[in-house]
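With one protein chain removed, the remaining protein chains of the complex are shown where they sit.
As written, the chains take the letters A and B, and residue 1 is the first residue of each chain.
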Amino acid sequence: MTEDGLFVAWRAMLVRDLTLAMRRRADVLTSLFFFIIVVSLFPLGVSPEMAVLRGIAPGVIWVAALLATMLSLGRMFSDDHQDGSLEQMLLLPQPLSLLVLGKVLAHWLVSGLPLVLLSPLLGMQLGLGADAIGLLMLTLLLGTPVLSLIGAIGAGLTLGVRGGGVLVSLLVLPLYIPVLIFGTGAVDASLGGMDYEGHLSLLGAFLVMALLTTPLATAAALRISVE
Amino acid sequence: MSDFFSMGGHGFYIWASYGMTALFMIVEVLVVVLSNRAVRQRLTRMVRAEARTSHRQKD
Partner (left out) sequence: MGFKNSIAWYYFSSPKNFYALAGKLIPWFWVLAIGLIGVGLYMSFFVAPTDYKQGESYRIIFIHVPAAWMSMFIYLVMAAYAIIGLAWKVRMADMMASALAPTGAMFTFLALWTGAFWGKPTWGTYWVWDARLTSELILLFLYIGFISLQSAIDDPRRAAKASGLLAIVGVINLPIIYFSVKWWNTLHQGASVSPTMAPKMASIMLTTMLIMAIGFWMYTIAVVLMRARRIVLERERQTGWVRELLLGEGK
């Protein structure tokens, strides 16, 4: 098989999933509004004091992003599983992990990237300054793809399992902890006037590692679930 | 004797730790023994029932 063939298959998967997502805009918007609502609850629940909110802002936005990603994980494979197209994908000559990568990228473009783009608004609501907001966006940009990549393993494992939606959060949230720590850590460090480049490098390293390893695990999970 | 149980004022913490550990380890063994027995009985009933029906079919 030529490299072109692989790329074509990958791109076809990406375009297909994006088209499907665009047909179901309501699903995408639901998890976005979920993200906004969760963040807006914190001033009501904790305190409207800007000084307090600024301290917890990176953590709140990051945790809301984890939860919002979690909500949309169920959609990643379930429709394809129900209509049988997933089984067809397993039979394709192209490596399944490559197709998975296309699906995950589509998932991130639809449910991760909007979170990154919305975060400045929420950052302002919580009293973050311009520098901190820029950094927050950068950490989300590096971190949310990792969330989609790791989440895909959980989505693959719980495919067609009863109560899969709650189960997937149980499986995946503990694995999200390093991303959460370094994502919020970078913003916290810059707010405290400390160096944050180490955090960003580590987030980048997580992204590279996740890109290289998780598609293989997801492909294995899909084979286990579908066979 | 009561000196031993009071553990220099820290008896509560020590006995709560050792007690919970003992409780969990004993309960785990009991759960495993009881569920092993239940599974064996259930499977034995199933296998006997199957053996009986196949016997009858032969006659």
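Here, contacts are C-beta pairs under 8 Å (C-beta built on N, C-alpha and C of every residue); 3 or more make two chains touch, one makes a residue touch a chain.
This structure is a prediction, so every number in the text was calculated from the model and none was measured.
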Among A:18, A:38, A:171 or A:211, which one touches the chain that has been omitted from the display? A:171
Considering the whole complex rather than only what is displayed, give the residues of chain B touching the chain that is not shown. 4, 7-11, 13-14, 16-18, 20-21, 24-25, 28-29, 32-33, 35-36, 39-40, 43-44, 46-48, 51
In the full complex, which residues of chain A touch the absent chain? 153, 157-158, 161-164, 167, 170-171, 173-175, 177-178, 181-182, 185, 188-189, 206, 213, 217, 220-221, 224-225, 227
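The rule we apply is simple: only the chains that are shown with their structure count from here on.
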Rounded to a whole Å, what is the gap between the Cα centroids of chain A and chain B? 42
